[in-house]
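Apart from one protein chain that is not included, each protein chain of the complex appears where it belongs.
Moving on, here comes chain A:
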């Protein structure tokens, strides 16, 4: 239960985490994340890294689609740009990983801006088609440019940090989790300032936003650049994680996966990107567990896994769109409100 919160300055009123209880929970979460790789098995650490990479990318897409209202089906291809940038830098130049990740983000942001130019003229479904075209073009470039190694792709050495090769998920965990945390925090900060407000204004009413002094093209391209930067860094981490980058690593279905993640999580909320990406990454794992349990009774259950997964994904998206259009983030808020009011109103 929560009796009330008193705030004595504007700064505390605008803080991201405004109560001590929230800070305690946050501290516990950080502690949990630090202990996690020591107590969990390698497979769970592997999954945690995958979740974090997807959270980073979904947060990026949320900036563009959830907050700015520009539907994009190019997020996976943009991740590909980041992954290839890292792979090329790692194999040909050998710069340290944090520089590679930043350059991957920068490179992808530049590519994103170019493919974002149509967004001034086309919106909604039409923009989605334009971004599919972008994915096709990028896929073609990955598969045919000598620098990207053609259809065989590129293999790369592990990231090195102070002479330690980060070749296992348990080691990469310490790179991926902090980077993702920083990216999510950055996105949350964005929407406390004029930059983020302009994005939301463009989403809600683009024409009156212009009269209020918000230049449309510049704002939309900034959103594309930021979103692609996130995709690029996420793709870079992905490259360090799998260490093989091929044109087939970033198919269109992955872009749909990220879109689904933010729909399920909650568009236009930071929490939505986190919850959605986590949930959608873990759904196949839960299905695998279920299949494992029912194998004794249904010996061919494993062969059904792939189609069932597709069906469950589709059902989840449709279900959330109909019953919970605000996504998991809204469910979370409801749970919070319940405990804030408990036991006075239940």
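Convention: contacts are C-beta pairs under 8 Å (C-beta built on N, C-alpha and C of every residue); 3 or more make two chains touch, one makes a residue touch a chain; residues count from 1.
Simple rule for what comes next: contacts and distances are computed from a predicted model.
One chain of the complex is hidden; its UniProt record names it "ABC transporter", one of "Fe-S cluster assembly protein SufD", "Peptide/nickel transport system ATP-binding protein", "RNA polymerase sigma70" or "ABC transporter". Among A:169, A:196 or A:232, only A:196 touches the chain that is left out of the view. Here the missing chain is touched by one residue of A:121, A:144, A:205 or A:334, and it is A:205. One chain is missing from the display, and on chain A it is touched by residues 10-11, 13-14, 186-187, 189-190, 192-198, 200-201, 203-205, 207-215, 222, 225-226, 268.
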